[in-house]
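Every protein chain but one is kept in place in this view of the complex.
Chain IDs A and B follow the sequence of writing; residue 1 opens each chain.
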Amino acid sequence: MMKVTEPPKPLFQLRQLIYDTKYRSLTVQAIAMCLLVLFFSWLVNNTIQNLTALGKDFDFGFLTNIAGYDINQRLIEYSSTSTHGRAALVGILNTLLVAVLGCALATMIGIVAGVLRLSKNWIIARLMTIYVEGFRNVPLLLWILIIFAVMTESTPGPRDFRAGGSASMMLFDSVAISNRGVYIPFPVWGEGSGILIFVFLLSLISVWIFKRIAASRQQQTGIILPTFWISTGIVIISSIMTFFVLGQPVSLDYPTLGGFNFRGGLQLRNSLIALWLALSLYTGAFIAEIVRSGILSVSKGQTEAAYALGLRPNRTMNLVILPQALRVIIPPLISQYLNLTKNSSLAIAVGYMDVRSTLGGITINQTGRELEGMLMLGLFYLLASLVISAVMNIYNNSVKLKGR
Amino acid sequence: MKKLFLSCLSVALLGGIAMAGGHEKGTLAAVKERGKLVCGSNTGLVGFAAPDASGNWQGFDVDMCRAVAAAVLGDPSAVEYVPLTTGTRFTALASGEVDMLSRNTTWTFSRDVDLKFEFTGVNYYDGQGFMVPKSLGVTSATELDGATVCIQTGTTTELNLADFFRVNGMNYEPVPVETNSEAQQQYLANACDVYTTDASGLAATRASFENPGDHVVLPEIISKEPLGPLVRHGDHEWGDVVRWSLNAMVAAEEYGVTSQNVAEMAKGTNNPEINRLLGSEGNLGEMLGLSPDWARNIISTVGNYGESFERNIGSSTPIGLARGLNAQWTDGGLLYSPPFR
Partner (left out) sequence: MNRPSSKLFVRTELIPAKTPPLSEIGVAKWVRENLFSNTLNSILTILSFFLIYWLLAQILPWMTQGVWEAGSLNECRKIRESLGESTNVACWAVINERWNQLLFGFYPPESYWRPILALILFSFAISPVLFISVRKELYLLTFTSPFLCYWLLWGNTVWGPVSAAFSFLLGILLFQQISRSKLSILSVPITFVFVVLYWWFLLTPVAEQLDSFIPISLTYIPSKEFGGFMLALIIGITGIILSLPIGILLALGRQSKLLIINKICVFFIEIIRGVPLIVWLFTASLLLNYFLPPGTNFDLMLRVVIMVTLFASAYMAEVIRGGLAALPVGQHEGSSSLGLNYWQSMRLIILPQALKISIPGIVNTFIGLFKDTTLVVFIGLLDPIGLSNAIRATTDWNGIYWELFIFIGLLFFVCCFSMSRYSQFLERRLQTEHR
């Protein structure tokens, strides 16, 4: 038998750290780490020095102090005697509200504009091009200011709704569009409304079951049931019947003009609407381009093949084109949603009380706690971005082509 | 490797030391050395600070900066204006970005004590008021229950407003806006019933309306808003310069020294107080660390308090503010300069 002699293990030499590629990467990383630690300790050290020089400390105690200012739009209970922490929470909820509303509307606008831009109708396609280019090439801040100004100037003030005024309420005196906002009826949940909600949810579940039955029936027999009409029927009829059987437990609180202003109902403030519209129109223009390129990316052969199979145009769109386009559309759509959420921080321009205006604006201004406030603000946006991209990535993975 | 690391470390440390080397000295010495005063001003407030077509800043608050520059450097135009928003003004002053702040800032306890600033006097006694359209038929602020109120964010007015309505047990809806001009637009379009800000601001805003007569300023003044220049805590030498520059303007008006007659009076008068002020007697300038003619420079270039007031916000301007509380104490106002002696 041959004996394999182990080659003598070379002694580790210091120079290998630099000249041996195996170790060099370790060296580089160690240096990078050292520099980073040094850099951060330098920053922290400076901050501590500066804070002591200014006689300040690093303390989040201000969050429990009384804020002293009022916020017009609040989703939770808040008054000027609440704390700064509560004000920040109100701001956070307002930011999330406008972000969610904005994402929904921007998607709708974007899809409509993107599809219409490909329309054969010359003038519609041109109009959509003007819309897309106009919004994409002018700063968002300017659009927010312009839309806010347009809404303020072009809608009537509450005074004009008085008898003899130039404006009147719409939809049987239930909706008022004024330059302070849009007032709509607001449901008042009375006795027994719990049952109504229960029935409504039940009807939704039955629709879902029905759809599954219809789908499996189509698989087996090829007969397509008119699912849309039947399911709408199930939901509406059951809800309305319960509503009357229970003796109309839910009533509407209508806005009425009283004193200086409208009272009752739900007020969608102008600042919210302006910001919402501006964000949606601006982001919608970007989404339109994404949708358009998504649709164009599906080859024409797919449409032709679908027609050859005898699918009708709307089914072709729903079953063949859109699912494929969606794969191209979703990744850039995620980043547009992120942009919209971050852009909502421009709310200050129209005086919408988002987290940037409450925590990052008035609170910092009144307490002088800029370091703590900005840190919290930054962390909130970072967290929001991470959550949105995580959720959207899960969705993206579910529609992605598998097994490739 | 070791060498490399050591060299990197030494560079980082060297950098740290070299940058930390720029030690602070007194603001007065720094301003003199620089040859320029860095003054924090408003980004734009009618009558108090605004750039004209050729980019020169003008206004009542701006005159305060010019007065200090004239006193320290002998040249009222040796000012670098740093436009600051309500959100950035205090940090800019605290960090030493500006030497002084003359930006209609209300003197409050917490700003003076907690935020570590030193208010060097009051150049305008203001108070928060309300403006409403005449057609509303409101004659008193206590009738404003349920009103929608336009208000600029990030100022003390927000807190005053909340307090006022809470004390009177009334409800209101705040419409916060970022700038005065936006508030104006909202108010004119009737998006809010009431506009509230400092009374001087209300007057200035009202003056720019197409029909000023359609709007009234309600009699209630709901807060005290002593507006004045401020400097950093701790630098008393500099604080004195700013304080006495303001006092010199006030005192000059009291003694009847104007930009027209200052050259005449500087030759010497039989009023020793004027002589001390203008440097022909005593050594007040030296005590401040300035030249003997420091006050003379202020008055000859910027004018006395009354002249500055009339030029920028007085009754001859479109803003047309009356002196009111800002009259000399001898005329029943609050302006009262400590004696120059």
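Here, a residue touches a chain if its C-beta (ideal position, glycine included) is under 8 Å from a C-beta of that chain, and two chains touch if they have at least 3 such contacts.
These numbers were taken from a predicted model, which means no experiment stands behind them.
Contacts of the undrawn chain with the visible chains, over the full complex, involve A, B.
From the options B:Gly35, B:Gly96 or B:Pro219, the residue with contact to the unseen chain in the full assembly is B:Gly96.
Among B:Leu288, B:Ile319 or B:Leu335, the one in contact with the hidden chain is B:Ile319. When the omitted chain is restored, the residue from A:Met169, A:Ala325 or A:Ile348 that touches it is A:Ile348.
Summarising the interface, chain B meets the missing chain with residues 4, 7-8, 11, 14-16, 18-20, 22-24, 42-47, 49-55, 80-85, 87-88, 91-92, 95-97, 179-181, 184-185, 188, 204-205, 207-210, 317-319. Counting the whole complex, the residues of chain A in touch with the unshown chain are 18-19, 25, 28-29, 32-33, 36, 43, 46-47, 49-51, 53, 119-124, 127, 133-134, 136-142, 145-146, 149, 338, 342-343, 345-346, 348, 356, 360, 364, 370-371, 374, 377-378, 381-382, 385-386.
The rule we apply is simple: only the chains that are shown with their structure count from here on.
Once the centre of each chain is set as its mean CA position, chain A and chain B turn out to be 42 Å apart.
Residues of chain A touching chain B in their complex: 14, 17-18, 27, 31, 34-35, 38-39, 42, 54-55, 68-72, 80-81, 149, 152-153, 157-159, 179-180, 258-261, 263, 270-271, 348-351, 353, 357, 361-362, 364-366, 368, 370.
Interface of chain B with chain A (complex): residues 1-2, 4-5, 8-9, 12, 16, 86-87, 90-91, 94, 114-116, 135-136, 144-148, 153-154, 158-159, 161-163, 166, 172-178, 182, 185-186, 189-193.
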